[in-house]
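Only one protein chain is missing from this complex, and each of the others stays in its spot.
Our next item is chain A:
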Amino acid sequence: MSATTAMEVNVEARRILAVSISKLYASRTQRGGLRLHRSLLLSLVMRSARDIYHSSRESEGPSGAQPATEEPMDTSSNPGEQTRLSEPQQEPQPALNSAEMAPEEPDNTEDCCDGEITEDKENLSPTRQSRKRRGKASAAPDFLPSKRARLEPGEERYAAPLGSCRVGAGESLTTLSLNRVIPAF
């Protein structure tokens, strides 16, 4: 794969990641609360975009490699997914009469992910620069409502171990989001 194609795929994957994250944000304020089905589909797309983003960065060269820390998630990235690298950049982008566009400026995609990491403190992991108290609150996702879900009878609160939220210095924003979306339910 040529470096240019990998670059295009990289940009496309990051753009889709940005769009997905903004959709997740928007769904917070939706009437009726977070929708599990929609959140699951968003997280699937984000996971695919992240996998493609990482593999296209690896193919760019070792200098651009991310730290190897992956959380114990069911990533299910199989070799078949590698063939999708060419997919996003081939899809044409016609001007469709769309409903509300995702509130994300396309111009921002280049440094959107990096920008969000440094500027958006709310999204940071609890292990660094968190505004929230440690302990119980640190198990709760940062960008979702701080009230925790009501437990059902017989259910125990699942405390997300800090190990599963291993966020290294260079970790992408998206791995954080994916880890937190579904457990919030």
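The definition used in the following text is that a residue touches a chain if its C-beta (ideal position, glycine included) is under 8 Å from a C-beta of that chain, and two chains touch if they have at least 3 such contacts; residues count from 1.
Here is the rule we go by: contacts and distances are computed from a predicted model.
Engineer: Any idea which of "Trafficking protein particle complex subunit 11", "V-type proton ATPase subunit F", "Serine/threonine-protein phosphatase 2A 55 kDa regulatory subunit B" or "AP-1 complex subunit gamma" UniProt assigns to the chain that's been left out?
Structural biologist: Hidden chain, UniProt protein name: "Serine/threonine-protein phosphatase 2A 55 kDa regulatory subunit B".
Engineer: For the chain that got dropped from the picture, name the residues of chain A it touches.
Structural biologist: Against the missing chain, chain A presents residues 16, 19, 23, 31-33, 35-38, 40-41, 44-45, 48-49, 52, 73-74, 80, 83-84, 87-88, 91-102, 145, 147, 149-150, 152, 158, 164, 179, 182-183, 185.
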